[in-house]
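A single protein chain has been removed from this complex, and every other one stays in its place.
In this document, chain identifiers A, B and C correspond to the written order of the chains, with residue numbering beginning at 1 in each.
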Amino acid sequence: MKPGCTDPGRELRELRQSTVRFAGDSGDGMQLVGSQFADLASLSGCTIRTIPDFPSEIRAPAGTLAGVSGYQLSFGSEEVLTPGDAPFVLVAMNPAALQVSLPELQPGGIIIVDTDAFTPANLAKAHYAANPLEDGSLEGYRVVPVPMTTLTQEATQPSGLPPGARARCKNFFALGLTLWLYDQPLQPLLEWLMRKFRKDRAVMAANGASLRAGYNFANTTELLRIHYRVAPGRLPPGRYRRVTGNEATALGLIAAAQRAGRPLAYASYPITPASEILHELSARKEYDVRVLQCEDEIAAAGAALGAAFAGAVGATGTSGPGLSLKTETLGLAVMTELPLVVINVQRAGPSTGMPTKTEQADLLMALYGRHGEAPLPVLAPASPADCFTVAYEAVRLAIRYMTPVIVLSDSFLANSAEAFRIPEVDRLPVPAPAAPPPPPEAFAPYRRDPATLARPWLMPGTPGYEHRIGGLEKQDVTGLVTYDSANHRRMVELRARKIAGIAAELPPPQIEGEPRGDLLLVGWGSTYGAMAAAVRQARLEGHRVGHLHLRHLNPLPPQLEPALRGYRRVLVPENNAGQLATVLRSRYLLPVESLSKVEGRPFLIREIRNAIEELLRA
Amino acid sequence: MKPGCTDPGRELRELRQSTVRFAGDSGDGMQLVGSQFADLASLSGCTIRTIPDFPSEIRAPAGTLAGVSGYQLSFGSEEVLTPGDAPFVLVAMNPAALQVSLPELQPGGIIIVDTDAFTPANLAKAHYAANPLEDGSLEGYRVVPVPMTTLTQEATQPSGLPPGARARCKNFFALGLTLWLYDQPLQPLLEWLMRKFRKDRAVMAANGASLRAGYNFANTTELLRIHYRVAPGRLPPGRYRRVTGNEATALGLIAAAQRAGRPLAYASYPITPASEILHELSARKEYDVRVLQCEDEIAAAGAALGAAFAGAVGATGTSGPGLSLKTETLGLAVMTELPLVVINVQRAGPSTGMPTKTEQADLLMALYGRHGEAPLPVLAPASPADCFTVAYEAVRLAIRYMTPVIVLSDSFLANSAEAFRIPEVDRLPVPAPAAPPPPPEAFAPYRRDPATLARPWLMPGTPGYEHRIGGLEKQDVTGLVTYDSANHRRMVELRARKIAGIAAELPPPQIEGEPRGDLLLVGWGSTYGAMAAAVRQARLEGHRVGHLHLRHLNPLPPQLEPALRGYRRVLVPENNAGQLATVLRSRYLLPVESLSKVEGRPFLIREIRNAIEELLRA
Amino acid sequence: MNPLTVPPPEVPALPEADCLRQLTRKDFQTDQEVRWCPGCGDYAILAQVQKVLAGLGRPRHEFVFVSGIGCSSRFPYYVNTYGFHGIHGRAPAIATGVKCARPDLSVWVVTGDGDGLSIGTNHLIHALRRNADLKILLFNNRIYGLTKGQYSPTSEFGKRTKSSPLGTIEQPIRPILTALAAQATFVARTLYADPGHLAETLAAAARHRGAAFIEILQNCRVFNEGAFDAVADRATAEENRLLLRHGQPIRFGPGGRRGLILRDMEPACVDLEAEPHRAGELLVHNAASTSPALAALLAELEPPHFPTALGIFRQLERPTYEDLLMGQIREATARRGRPDLRQLLESGTTWVVE
Partner (left out) sequence: MNPLTVPPPEVPALPEADCLRQLTRKDFQTDQEVRWCPGCGDYAILAQVQKVLAGLGRPRHEFVFVSGIGCSSRFPYYVNTYGFHGIHGRAPAIATGVKCARPDLSVWVVTGDGDGLSIGTNHLIHALRRNADLKILLFNNRIYGLTKGQYSPTSEFGKRTKSSPLGTIEQPIRPILTALAAQATFVARTLYADPGHLAETLAAAARHRGAAFIEILQNCRVFNEGAFDAVADRATAEENRLLLRHGQPIRFGPGGRRGLILRDMEPACVDLEAEPHRAGELLVHNAASTSPALAALLAELEPPHFPTALGIFRQLERPTYEDLLMGQIREATARRGRPDLRQLLESGTTWVVE
């Protein structure tokens, strides 16, 4: 049904892509309506990318700037790679929400406000001297002032709920209004409400009524003559769901452990922005997930390592401060050559830094942050859904090569959501040791598989393979303790070669663009979306620009050097001071340039576009 | 007195340099006689460099290979830069000592053994199938078999001590013998014995008698017709003493704190090979040294940081595993911009590794081993005596720039000793903040000194400057907590510029050699001696080789790049897998080559010589 | 300040320095907007601490507040003294450093049940054992507040939280018992809901010379609302609070109707109205006991079967860490004379090269 089209007086415009932002008070339920809108957009066949904007305070006083909670999403017919540089539609439930979100709004964008919330008190809390709805400061935008609270109250009367509870339905009024604006159907949502509030019919009715009211208001008000339709996209066929990076990471770990036929031992200590992984896994015990909330990160790393020693898939998740604390245990994992997966969801540092803000500044630490020569693989996901693939790959590599692996996610990926194409379970590779266990008489803890250099994984409880390992230097093959000079040299070399050898099984890096050109952008991790979008735009304009994104940061993939040398210049955009650039310069002696953004925020597409333009002009 | 010359039948040969090694059972007192010999050589005007070789076991069974304790020293007329590649004289008190030390002995070297100790039991413990003194396996050496135990017993009879106690004097018999061999006077040592055993005349007498007996035996035996004299050296004038690296580090910290007029708060947790610093400082309380032996390294770093906040010179010493644990606190020190000195005495890693062996593999960790962008100065001493200067410099920089500083010493420096020219106390620079404290009304915790970018250091207890700091991102100037994007970018940049700015006050690197040439050796830390000696030899042979040694690893000194570019090739010898090489390649895009030795042992001069030859031949 | 430390750099003295006038709670407030949730128990604690500080007759610059990470650990930002918001769990270590550098200052530690008893237990225990003169306030809300509601080491067995959807499976750690085992010289418990008792306990801790540990029961409005209602509610307070008074028989309930006795080394309650004759059997509180037995017994009392003991479990005289430390320094100085750097550098065998 497309009620939007019933009224001939209304114009329907086609868009290829659009960005909308719901902003209100923490209590206003913006996350809920935002994610519902995301699902609807997905159902209508669009690709989506979302990002919440949680208040940095746990519960700031209502109406304050600190208390604003936002949910932004971008949806479109083409692949949507970021949550959008600038919203086209802003739903602001109070002055603070407007204050916080306005700067990012598109010129000429649409602002839908709940006028009932623009009281002197709220205006003051939002540091507004005058009412922006009246002082003309919103000129250049299309403002749609709606007394949402009042209208919601009226519409929800029949539900019989008390006024307070009814007022809380106004987020659905706003949603209904937005649905009309984007010519989206109501039905799926009404069905969702039925399922969701099965147990509480009154609430269901109230929300439903509020939703309809908002929709109909939009459909009849003179304030809105135009509405928009974003045509369906063309995603590869398959079944999809929406996931955040942290959800995908949790799913990836479970999937890998299940396919490996081993329990998943996830030992962790809560920390923003990694805690959701802990929460997700705690709720999945039926998949033989053994969750240990430990006393600190050192214990978490230790417990995960102990579990790995005992044959489980051992994983631990954390963020910067916690990674710092896991340093020593990572060294032990390198020496004992046990499969341990460390998920580091990066946040802005140094030290406690800005816990709710994103950053990519833990790369060099992941590569070098251990005493002694202690190399290990480092991976990074490029998007929320990619967190699944990378977490899975981390487990696979850890077991195949008997090594700790660090995965570098970040706050942006962790909280951002996108459509996740659910993989064919049977197609997922089975994480397994490189070689079958030798017969007991041929067994030695450090006798390596010649191909991968991985040592055998024979865990406690297995008859005939009793052995001792530890952090002291190991004798080659036997694993006995020795301080012999030549042996130490050999072992340092073997440990290094084992990790470097992983490159042999990695696919050569794919360049989006021609193999030769003027400017190659090289990135890793969450910068993917903005980089890809910027490069596509530049290429459409005929620039000889390419994009190469690294999923494996150690070892680097094969044939990376020729790929880099194919371009006149190489630019590395990073949310740090140039860490990957440092690595590439040292490795290939190339004058790689760094585009650094260290502001606790991801790149905007246009920021990278501008950098490209500048470099090409120069 | 030179009794050696009384007998015309004896030949006296001049040497410019010689290396001797005393080796015996842990109980044999080799460290004592070795260090006494070192002092005598020094008194005679020679330059010295010593290295002990402690058994890796705490107390291995007597006579076993694991129980061998050795003391090697090199002394000479020229500057002696290493303890010597290969001993010319080996004193072996038992078969195990011979077994362990023989491989390193010079061809044609002199072996002095206590034949009484070569019993079947001891031979077995030393894994000797046959008695090496009889099976001709020592051909090619000059063996001096002496029944030391017997002769000592006879000589010490008059002392009236029980036989057991007298037997323990045989180390002085060996020393006396060696003194004759090197034409050293007995007198100073006899005087030392008097002072040392003032309280126990019997022991004094016995040791004296044993010493004389050894000397006279040498003077009369037919086994020794030749003895040697190492002519006095030409050290710069001044008063000298012998120091190990750890002693010098302790002295440097005390001196800096005293000159700064502040208490030294040294918080530490014992760990090999850094513990001696803790022991030294614990015994120096009268210098207002506040030693805290903490529950772990995290607490130690925290306590030192707290002390620094409160106005003391805060320092903490450790080794690799401990540095790993201090990671997070270092990040806090970077964010709070407090003067904290971390002494990391490197040992062979990764993990527990080989605790008693040396290595330089913590450089990249010191530079990059913290989450977020957390730059800090890194220094490294080049020799035992240099540990004083570097520890002092670390305190000076920490206070002047309000920053944590990491000093990278290592196990080799820590235990090796050399002559230390005692500095003029009044000439030592006074470690002080860059600027005087502002008046309270002008004070802000993060208002920086424009020249150094250092923030003011105003500690608790000072009226009118009450303020709060912490690990959350700071607002520029005010130091208040803020998550503002632009501010974060600015602060990350300011912290980086402050550290980089230190380079401005550093001397440009000195090249030993011409400004241009074929091969430049670049090093850092304890490789200095072997590198310097090797390069000098090469230059004497007319090779166009230079040596550049870095004391400051971050920031790197100014004009380093032109210095490097002055040479056709650059070689970086390191006791790691090429960590400084990695840094230089990235920084200057130069094809720097790495000479890596990761065997738990320092470079020998000849190993570097050979590398030079090869490169020059190529 | 100790004889050896050179005083901090000369700075212009303030015209009307704190020291000259009587301070009020206001003096200890900062211009920082307090960032706790509306209704958080931390507000009440902050108010009392500020009040008590003002009453100690010391200028603001002589106080240092050190904390770790957590809602509670934001405390220093709101107290207008010197402050150090450290890293998670390490406040006791940092504070020990402060105290050893400046034994003359009044050093306070603010920590939480996660900060102090999960990641930071080790530092807390060793700080108490050393008896440095630190005032350690542990805000126990039995939850991780700042990270939005995972269970903490003090959470009740079986508690359902974000990280324990099926309930926790761990015995909670006992803050008071842990402090007692650590040989703390001052151990007390109080709660956010009783300003009077809170202030009284804080003041006692401030007067104590040595490490003082106070467990402060605190309500987390958002993630653990009502955790301490049994003790906090006016209604049930009398029944559920056992107020410890040194030297007094242990009674509780309305008008001290009930009392505590010992039965086979285990606690038991008696109703003195029903059995007045048993008054003689009542346990008598002795905060100065040389044995941990009584304090340990009291520490473990909890509803429903017993009231929660509040007040001072233990208070002992013992030399402080910093006094002993400075004592050794003075001793060494006395024995070896005022420090002369040259003398130090020239110690041992030396020789001269002309």
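Following the convention adopted for this analysis, contacts are C-beta pairs under 8 Å (C-beta built on N, C-alpha and C of every residue); 3 or more make two chains touch, one makes a residue touch a chain.
Computed from a predicted model, the values in this text were never measured in an experiment.
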## Note on the structure
Among the displayed chains, the hidden one touches A, B, C
### Query
Taking the entire complex into account, which one of B:145, B:270 or B:501 touches the absent chain?
B:270
### Contacting the left-out chain in the complete assembly, out of C:50, C:121 or C:150
C:121
### Task
Pick out which of B:157, B:187 or B:293 touches the chain that's been left out of the picture.
B:293
### Task
Pick out which of C:29, C:236 or C:328 touches the chain that's been left out of the picture.
C:328
### Query
Which subunit B residues would touch the chain omitted from the figure, given the whole complex?
57-61, 66, 269-272, 275, 278-279, 282-283, 285, 291, 293, 295-297, 321, 351-352
### Message
By the contact criterion defined above, which parts of subunit C meet the unshown chain? Give residue numbers in ascending order.
### Response
118-122, 125-126, 129-131, 153, 166-167, 169-174, 177-178, 180-183, 262, 264-267, 283-284, 286, 289-294, 296-297, 299-300, 318-319, 321, 324-325, 328, 331-332
### Summary
Residue list for subunit A contacting the dropped chain reads 39, 42-43, 45, 192, 235-242, 251, 254-255, 258-259, 261-263, 265, 267, 284-290, 292, 294-296, 298-312, 314, 328-329, 331-332, 336, 422-423, 425, 433, 436-437, 439-440, 458-472, 480-481
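By definition in this document, only the chains that are shown with their structure count from here on.
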### Task
Please report how many Å separate the Cα centroid of subunit B from that of subunit C, as a whole number.
44
### Summary
subunit A to subunit B, mean C-alpha position gap in Å, rounds to 48
### Approximate Å spacing (C-alpha centroids) for the pair subunit A, subunit C
41
#### Entry: For subunit B, residues contacting two or more additional chains
328, 331-332, 336, 470-472
### Message
Multi-chain contacts only, two chains or more: what residues does subunit C have there?
### Response
69, 87
